[in-house]
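Every protein chain except one is present and positioned as in the full complex.
All chains are identified by letter, namely A, B and C, in their written order; residue positions are counted from 1 within each chain.
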Amino acid sequence: MGLVKKRHPRIGVYVCHCGQNISSVVNVSEVREYAESLPNVVLARENKYTCSDLGQSSIAKDIKKHELERVVVASCSPRLHEIAFREVLDSSGLNPYLFEMVNIREQCSWVHPKDKKRATEKAKDLVRAAVARSMLLEPVEKIKKNVTKAVLVIGGGIAGITSALYLARAGIKTYLVEKEASIGGHMAQLDKTYPTLDCSLCILSPRMVDVKNEPNIELLSYSDVVNVEGYVGNFIVRVRKNPRYVDAEKCISCGACAEVCPVKVVDEFNQGMTHRKAIHLQFPQAVPNTYLIDRVNCLHFKTGACQLCAKKCDNNAIDFSQKEEFLDIDVGSIVIATGFQLFDAKRKKEYGYGRFDNVLTNLDFERILSADGPTRGKIKRPADSKKPDSIAFIQCVGSRDENFNAYCSTICCMTSLKHAMQVKEKNPGTEVYIYFNDIRTSGKDLEEFYKRGRIRGIYFIRGLPPEVFEDPETGKLILRSEDLNMSQILEKRVDMVVLAAGIEPSPSAEKIIRRLHLNQSPDGFIMEAHPKLRPVDTNIAGVYIAGCAQFPKGIPEVVAQAGAAAMASTEVVLKDEIPIEETTAFVDEGKCSGCGICVNVCPYEAIKLADEGIVEINEILCKGCGSCAVACPSSAIQQTHFLDSQIKAQIKALLVS
Amino acid sequence: MEAKNKKDGFEPRIVGFLCNWCSYAGADLAGTSRIEYPPNLRAVRVMCSSRVNPLFVLKAFQEGADGVFIGGCHPQDCHYMEGNYYARRRFMLLKRLIEYMGINPGRLRVEWVSASEGDRFAKIVREFTGDLKRLGPLDLRERVCDGI
Amino acid sequence: MKKIREDDVIKLLNELRKKYEVIAPVKLDGRVYFKTLGEGDVLTLDYVNSVVSPKDFFLPQKERILEFSESGGEVTVEDELSSKKRVFFGIRPCDVNALLILDSVAREGFEDPYYLGRRDNTLLISLECVEPGDDCFCSVFNTGPSLDEGADLVFTDIGDFYLVKSLTDEGERLVSGSEFFRKATGGDEETAGKKRKECVKGMESLDLRNFSVDEEVVKEKAKRCLYCYSCTFICPTCYCFDVVDRMDLYSRNGERMRFWDSCMNPSFTEMAGNFNPRDGMVGRFMNRINHKLRYMRDRYGVYGCVGCGRCIRNCPAGISMLEILREGVRK
Partner (left out) sequence: MGSDTENALKREARNLLKKGDVDLVLGYCMEGDNVIPCFISSPGEVDGLVWNNRCKNNLAVYLRELEGRVAVVAKGCDSRAIVELLKAKQVEREDLIILGVSCRGMVDKEGEEYGSCRVCLHRNPVVYDLFVGEKVSEREERDVDELESLSLRERLEFWSKQFRKCINCLACRNVCPMCFCEECVLEKKDPEWITRAGDASNLFLLHAIKATHMAGRCVECGECERACPVDIPLMHLYSRVCRDVEELFGVESGMNLEDKPPLAAFDLERDAMLEENEKNKRG
């Protein structure tokens, strides 16, 4: 560590013309002369472009030749070039924080072009304040921390699966946490995918198996993230593994247990349209392919009796004594891929979902279309299992609706179109209507897909019906609407209505959002750090997002974003150590009275009241807002590079006349 | 009565504490968009409006500032999530205190200016400068010491 | 002996203001302070004593003692010595005695030119007390209510008039050079004597010959002390001060200020590196008492307390110097 003299540091001041950007308004020579007259300023220069190679190297030379201890540059905004100038100091052997920048372009010459005299006065005032502040600057040492070389992926849908596979195949230890019994997510429930109409599970299932077989992935299914602590490079994640009551090592998924299980309950995977047993496999292709006892419904857990499954199982895989387990895993970065939940169509009361048997959601319809589904892929009316002669699809249910979600859920147009085409394929005679606001087809091959739909004889009706009625005698559903294209009132009587329910953020992300203090958009999705340039980063370093947790999107975009998030998260874990925010808060222990008021204002939980009755600040968690320094009545907390003494010097110097 | 004869040609001195992420960036945007405003405000850059201690404001008044401006991110947009909420409370209270002690609360102005509101930043400085011109010099030191 | 009509006192002071800066008692928010008289100030003669002791005019709460500047490696220093001619009117005998104590401190060994500059250029007109205040105990130290030395002139309230006694040549000159003084009669002197006696009667009498500080008692009182140290600020004999250099922004020019400090302040004895030889509240309290009642006497032959009662009146914890004296005698 070098010595920095506090009282009379040698200061160099550089006043920039910025071509004519500054000098056409501010009298640069006058400012330079003024700077030169200030005590402790050993040299002051003018540059045409201080940021140029020439300008930078002149500073570097002066630092050596004139033994400068502080550098003040009066030019553009520090938000532009501060880092570049700091590097000049760094490479010249001066601590980069002994630099101070004066903004005489954005906040002076460009905004006061008509008052050159006062603009020059202002520039002088600002230079004086910067010189005064610079005298009190202190070197700031870089803090670096070792990185845990592992990544946590939260959510085992297609986004999480993709991220985990990319990471694992790049050689990175990856933990994949899924709350359900199997990975696969919503995609596993889909029958086909648009626009190619290939079978969803056919493309998904192999990837699920890859996850199982990938040695670098540790799959934690039927598990929840209950806590996250730490910071970029060093997160500690607490995961709760819920008991399946079936030993995964022993279960061979023969299904004998389910056959004998006396308890029948509604099957969530099939959207409640079929039944399963209390011991069950979520779906045939589930990974891990292990049965599971649903504790709430199991007779044994209810009455203490039964145990038929245990008696039936030849491998003794049933284990009623299993307990929930907590694991603490260390990771360097986190990918959040918690996906979405479907808009609850019951909230849109006018459409009668939940009231009329033949009103379904798009996800219900996926299951009906699926060969594994309740109707084995045959299209039947749920009320009477009759083949429908006509089906209406209603778009924008819960989306683009000020009463619910104002945003467009992105995927519903193409989903309904896909469904309509599947109906036409299976039962060409069925009349199909799609009620829409706008059909949105932006995306590869989607416009073509739409055109294919149009020539299949699907009726596209602009204008949503305000309400769906049921004819109690025939069970027909009645839709009255205004056809906006034709400007006429339409009335259709159909056998079945499918609602294009939109996408909402998954509530399972809530806890993580709160724990990590992630920024959310007003609509509740996790906000990216920058809408264009940092679409997979969050406001918290080392935490990334992929898939519908960020915003509704189709499978190709989900997969692309998942890849990007995987890549971004490697940026952290491929390093051995990473630098930490430097202008953090610190506490003068001798002055802390331990009242703890600072603990309240820290948004990062970086401050803890230690046993000795004084607070401790975790400089890694601290992001350097400085709020605690103000809350502390005795100013025992200070913020590096924004010390009270430095700010006071600035205030005083600005006002000395 | 507040310094009547001094008002002519009086140029108020304003110290502005601007948060790095929003207000300072907004002030920069005013520059890049070449939106003019009077040169009365001198900025002090802080990382967050929550770093601004009420005593900085009082000190500025004592040292001769006629007005103090504090700029932070809009509520819900704070780079540090909550900083501006604390700042908001602190300065609501401070305004009342200085008013009670005889300083016009209009001399302390707190505004949330986003990085995209260059025009608004300029408009606020224009307005504030005008307000302070009407109020005249504060001269706190002189008035406290000599009772003028 | 001379006397002056009560109504003429203000005329006298106005006359004196032409040649001197005149300091006299005025009321502020219902209580009495000494103040440099200006136009519009209302002199009060109805008071027991001032809130803040007169020492403020000799050893001010804060003062600039010198200025310095640096240029080209050369440092210039300028002293600020006062030679302004002043008249201090209305100082009570106890406070005059307090000044005599401060004089000993300022003159002995290392001289304090700033204090002495003010002291030596100030004429003291003392006003004897004819009615003791609730907390007064000057009788204990014989520092009042009458005065035989220390001031230039002594006024004694004898009704419509003040009896005037001059103790110095300068006092004599002032009296003879003014038209407001007239000859006093033997009756006037008698009245004054009576009043002085009455006044003493109303006060505590303690025989200090057997007095010594009872440390146990003091320790017990120290527990109660809140360390507000306002006692040391209003005390007429506390003279401790701190010195600080105030630098300009660039640490080139500056001024040296001195201001009252208090031995009750924990930082008073704190050294660089945070070591504090007199750490602990009891120690600090004990020091104050010992300083007043032992060390000053050992060194200057007088007690460091003059019984003005200000500390008693002001103590938020009800600690009484008189009580400490009583206990010390009782033992």
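Structural remarks
Going forward, contacts are C-beta pairs under 8 Å (C-beta built on N, C-alpha and C of every residue); 3 or more make two chains touch, one makes a residue touch a chain.
Quick caveat: nothing in here was measured; it's all calculated off a predicted structure.
Although it is not drawn here, the omitted chain touches the following shown chains in the complete assembly: A, B, C.
The residue touching the chain not shown here, chosen from C:Q61, C:S176 or C:S212, is C:Q61. Across the entire complex, the residue among A:I22, A:V211, A:L499 or A:A636 in touch with the chain not shown is A:A636. Contact with the omitted chain, checked across C:N49, C:T191 or C:S262, is made by C:S262. The omitted chain makes contact with chain B at the following residues, 1-2, 54-55, 58-59, 62, 75-76, 82, 85-86, 88-90, 92-106, 109, 131, 140-141, 143-145, 147. Of the residues in chain A, those that touch the hidden partner chain are 590-598, 600-601, 609, 613, 631, 633-636, 644-645, 648-649. In the full complex, chain C contacts the hidden chain through residues 28-31, 33, 51-52, 56, 61-64, 134, 223-224, 226-230, 232-234, 242, 244, 246, 257-260, 262, 267, 281, 310, 314, 316-320, 323.
Just so it is clear, only the chains that are shown with their structure count from here on.
Using mean Cα coordinates as chain centres, the one most removed from chain B is C. Annotation: 73 Å between the Cα-based centres of chain A and chain C. In chain B, no residue reaches two or more other chains under the touch definition.
With touch defined as above, chain C holds no residue shared between interfaces to two or more other chains.
Taken in their complex, chain C has these residues touching chain A: 249-252, 274. Within the complex formed with chain A, the chain B residues making contact are 11, 13, 15, 20, 24-25, 27-32, 34-39, 42-48, 50-54, 56, 59-60, 63-65, 79-83, 86, 90, 122.
Contact residues on chain A toward chain B in their complex (touch as defined above): 77-79, 103, 105-108, 110-115, 118-119, 121-122, 125-126, 129, 517, 519, 539, 583, 601, 603, 623-627, 629-631, 635, 639, 642, 644, 647-648, 650-652, 654-657.
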